[in-house]
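Every protein chain of the complex appears in place save one, which is left out.
Showing subunit A:
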Amino acid sequence: MTQTSIWPLGDHVIEDAPDHPVMQAVAAALEPLRPALRSLTFDPPGPRSGLTLGLGSGFHLISIRQHTDDLLLLDLPVGDLMQTPEALCALLERNAGRDWAFRVDSVTPTAPPQCVVVLEHLLPLEDIPTLPARVLSGWRARILAQGLLDALNGQGDPL
């Protein structure tokens, strides 16, 4: 990667891709985003390769992992949500026809229980060259979704 970041990188690193054909293709495709990256780290070698990048002032983390032989899974954590039927239905209603779909990861047994909301996107390996546009659309979707989560958690309207 040759361009400089618009952010001070500090202790954060931009790693080179390991000797893995899919990760090398992903790293090459991400090159245009280099000025916006705050970090780029690759998973240790394993059956399913992957990387995590940090983007923007909020250091939004996006993981890109090989999901199957044909697909990459892009993951963007959004935040915590109260595990109420109304809130979960609101997320599911918004999944229709969207590139980035909501899913729920771990659930914390607080009162009321909280779950971690993630936006995910499946990308065929043949579409790796479109990764910059996919990552940027995910970044936009993630910031927009924060307002939704705040509203569903009852923090959206100060009036």
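Rule of thumb we're sticking to: a residue touches a chain if its C-beta (ideal position, glycine included) is under 8 Å from a C-beta of that chain, and two chains touch if they have at least 3 such contacts; residues count from 1.
Here, contacts and distances are computed from a predicted model.
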Omitted chain, identified by the protein name its UniProt record gives, among "ABC-2 type transport system ATP-binding protein", "MarR family transcriptional regulator", "Glycine/betaine ABC transporter" or "YbjN domain-containing protein" | "YbjN domain-containing protein"
Looking at A:18, A:56 or A:77, which makes contact with the chain not pictured?
-> A:56
Since one chain has been left out of the picture, which residues of subunit A touch it in the full complex?
-> 3-4, 6-7, 32-33, 35-36, 56-58, 132-133, 136-137, 140, 143-148, 150-151, 156-159
